[in-house]
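Missing here is one protein chain; the remaining ones are kept as they sit in the complex.
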Amino acid sequence: MRIVCPFCGERELGEFTYLGDAKPVRPTADAGEDAVHDYVYLRDNVAGVMSENWYHGGGCRAWLKVTRNTLTHEIAAVEPAAGAGAAKVGA
Amino acid sequence: MAGAQTNRLDNGGLIDRTAPLKFRFDGKSLSGFQGDTLASALVANGVKLVGRSFKYHRPRGILTAGSEEPNALVELRTGARREPNTKATTAELYEGLEAASQNRWPSLSFDVMSVNQLFAPIFVAGFYYKTFMWPAKFWEAVYEPAIRRAAGLGRAAGVADPDHYDKVWAHCDVLIAGSGPAGLAAALAAGRSGARVILCEEDFAFGGRLLSDGGMIDGLPAAEWLSRTLAELAAMPDVRIMARTTLFGVYDGGTYGALERVNDHVPSPPEHQVRQRLWRIVAKRCVVAAGALERPIVFAGNDTPGVMMASAMRTYVGRYAALPAKRIALFTNNEDGWRTVETALGAGLQIAAVIDARPDISPSHRSLASRNGFTVLHGSVSGVDGGKDGVRKIAVSLTGGARAEVEADGLAVSGGWNPAVGLTSYHRGRPKWRDDIAAFVPDGAPPGMVAAGAANGNFGLGACLAQGFAAGAAAAHNTGHNGKAGTAPVADDETFSLTPLWHVAGKGKAFVDYQHDVTASDIELAQREGFESVEHLKRYTTLGMATDQGKTSNVAGLAIMAAVTGKSIPDTGTTIYRPPYVPVAIGAFAGHHRDETFHATRLTPSHHWAAEQGAVFVDTGLWKRAQWYPRAGEKDWLQSVTREVKAVRSGVGFCDVSTLGKIDVHGPDAGAFLDRVYINTFTNLAVGKARYGLMLREDGIVYDDGTTSRLAEGHYFLTTTTAKAGLVMQHLEFCRQVLFPDLDVQLTSVSDQWAQFSIAGPKTRELLKEIVDPAEDLSNEGFPFMGAREVALRGGIKARLFRISFSGEMAFEISVPARYGEAMARNLMRAGEPLGVTPYGTEALGVMRIEKGHVAGPELNGTTTAADLGLGKMMSTKKDFIGRVMAGREALVAPDRQVVVGVKPTDRARRLRSGAHIIPKGQTPGPGNDQGYVTSVCFSPTSDQWIGLALVERGRERIGEIVHAHDPIRGEDYEVELCNPVFYDPDGGRQRG
Partner (left out) sequence: MAEFSWDVRSPLDRALAVGRYGGHGDAGVALTEIRNFDLIQVMARRGKAAEMAKAAEGRFGVAAPETPKVVQTADATLIWSGPDQFLVRSKGDKHGMAALAPLLAGSASLSDQSHARVLVSVSGAKARTMLAKLSSIDLHPGVFAVGAAAATSMDHTSVTLWRGNDRADGQAVFNVLVFATFAESLWHTMQDSAAEYGVAIGHSEEF
């Protein structure tokens, strides 16, 4: 598999590490135990297109949000994580 | 004297008669020529019997001339290079080649196990499943070894492979599989258009069927067109054509696998060269021009040596000038088979008869027959009379029911052609059925891939050239290359009229899968027993498994299943295709990653100094770490380690701890960031101070620990454990970029920038005074416990000094830029000589941390909470941090959790072992009363006995209790006392002193 890193260009799979579903959002500090439990443990098992966290650790160390079809491995989009490239925030 | 090449023509073929090569087969000296394969050389020497079959030990000959060969599998080479199951049909002949037939004893021609044929009725499909079911314990002890001896194929060398392999990346616009007319035409079009092209050819010669079948292209004989085309391609700088290279798989994103047999055609690779090379090719487009495979017809005795695919016979005669027989018959159901007759006649062979299963035969073939005095029989071959010495007579069922016999010593068979649909089907593409050629053709190929020519079911030479050229031009165009491609090469199309015929009923075994001895009746039996689905059929009968993956057998097997179930062939369907297309040695996948270079290695800055000292190294992840430093006269590691510990506790020692992960955390929000990733607070850490920090996973379990120092207002220096260094960096980047993107914080690894040494023992200050600039105040007031700051060293360089202690002694850690690391070790030794300074390794480090009750990897085991480790009070209640909420779950704060406690045997002389279970005194051990286990042990020189740490239910409430340490693996059961985990200096006076 190959992933087009928004910073580095197209790279081979070996440079990346997979984390998992990018959809769950970390609850705020005042959220209760149930919300945190869902965030930590509940995952959809998607047969099709899903949004995933990948780390370009063998390259520029950016965390990426990859839209991938789990059936075909086709990658529809790759975006940087909110804090990757944050120096340009507000530019 | 090598045997004469009795079956070699004096002229013709693509062999070099000026380059004779001697070789041995089953110990017999034979000779061949440069340009031969082992198979063609055996043919030239009149060898018909080349192996014994898998199950029945039937005599087998050469069936094909390519990588689809199911029969002619040999052990190639000897000694450590012995390679089993090598296809004689693709093994290039070289001087001194040694090959041995397989699966026979004591000899190929007299094989004791061929009595298996007498028991053939019981060796039916599912035989192993049915027969060796029970008793279960017999499987490993009796059945499997016996079966392996009797069946199976060649023998592995049994020793390490002496050769080297490597892996390489390549990139191109257009990748082409196969150098037949379609592949070469594709390469021409793509190359001329300006695309970067890679063409892989499995054979050692380019040309595909042109090498065997000839023909006319653009008005030139095929050989001349071939050499002109190869010259044109060779002159294109961005076209790479690779021989001896099989494109074996396609992977996601246009990545392909190819195996190049760099030096398989020589006895052993030249110095510094590899045997084979694995190519990972990244291609934007791929043209599969891998051709088609001629398929057998299933009839009784179709495995008799001398029965051969018609196209293979043409190849042996035409390309290798080697005669598989003197008087041949042809059994065909299509027009293409007749070409073998023409080639054979051209080589002066006798044609005994042509048995054509089709209703009509062309007038030109009839006149060919009458001109050359052979008969054409309408019908099918129903049996072969022959044996290990070859074919004698062929029984024919004539259309209309009469019978005939043909005397011949060779039988060429053509059941039609199957496009090579492997590559196009590897992404679960299901090939589709085409009635006109009665074959599956590619459908649903992976993105960017197309098939052209015979691989796409277009068998005529003209069609192959036209389609290949068009595919190459389109691929180039689609990758942005629009140079002038010129016109496609032109040739006539041969006719290909086929009447499907898969199986001829008759007496005797009719083989579908030669390699696995699967017969037509096995398929019928499988159907009767309910294994109708093709995937079940495959597993139940083993049809299409193993090294040839059913290249010659699958479609016939499906057709027979279709016939017995009354379904059509496309409705019966195909099994899933999976790479690799041909077997690939594990060595090629490993490349240089073996033995010492199995993985990359990290060396500490003082590594070579430690090696000079005679250190024993231990692999810790990728690191080599000094484990202990043996001295003359020490009889074992325990003696060395005990000496090192005592030296530190009574004097001073040092240890390279550069393997700890080191991360610079910068930015205005650095402290706030650390507050979120650690359970304790760092915003309130003063500049110049260090603090122990603990990280949790979001599920509340401890992740990692380490000391973090504040070097400046917006600059923290964070350390991790050695094991988790990379993972913590990844985790922190995740926190920074994904979880907390609003924080202004920057992270960078400085693990390799600093050589870090722990200096410990009551004489630490005395040693440091020799190293550090005299102006630096190292007193308890000037540099208190948990202080951290930059200091000047004697000699003008700067260091970072941290007053932290893992050993429980008065200790510092000192960091210098890494290229001074070795000098630091030498200087500590020199400066510390009067103090008896002792370098110590990871074992002594471990002993001292257990004595001090510090937790490490065995306690941070992915199941423990901060409270389990006795660090629950560190958890801040005033801020959010990763793992906070989940750490408060009922089960994670339950009072009966297993928590860290010290253990020591009541018998002071007894050795304690980690892994021993903790069982209440007086109870019979069992899962119901298993209260924990011993996590870390050491011999404590300070306590003068074995001590350990354990995770024990309610352990901290049970100090002083005597329990069992139950160790069923070692058969031990002894009493231990639960005690305070801090065995050494419990009030911490030494490290603060």
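The letters A and B name the chains in turn, as written, and every chain counts its residues from 1.
The rule is short, and it goes like this: contacts are C-beta pairs under 8 Å (C-beta built on N, C-alpha and C of every residue); 3 or more make two chains touch, one makes a residue touch a chain.
For clarity, every value in this text was computed on a predicted model and none was experimentally measured.
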item: Per the touch definition above, residue among B:Arg403, B:Lys507 or B:Arg819 touching the missing chain; value: B:Arg819
item: Contact residue for the chain not shown (choose from A:Gly14, A:Gly32 or A:Gly48); value: A:Gly14
item: Sole contact to the chain not displayed, among B:Lys22, B:Lys167 or B:Arg954; value: B:Lys167
item: Those residues of chain A which, in the complete complex, touch the missing chain; value: 7-9, 11-12, 14-15, 57-62, 80, 84-91
item: Contact set of chain B toward the excluded chain (per top definition); value: 166-171, 196, 271-274, 280, 282, 592, 597, 599-605, 608, 622-623, 658, 664, 666-668, 714-715, 742-746, 748-754, 770, 793-797, 817-823, 826-827, 830-831, 833
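In this text, only the chains that are shown with their structure count from here on.
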item: Between chain A and chain B, centroid-to-centroid distance (C-alpha), Å; value: 28
item: Touching residues on chain B, where the partner in the complex is chain A; value: 251-255, 280, 282, 427, 447, 698-699, 726, 730, 733-734, 736-744, 880, 885-886, 888-889
item: Chain A residues within the chain B interface of the complex; value: 1-3, 12-13, 17, 19, 26-27, 29, 31-33, 36-37, 39-41, 53, 55, 57, 61-63, 72-75, 80-84, 86
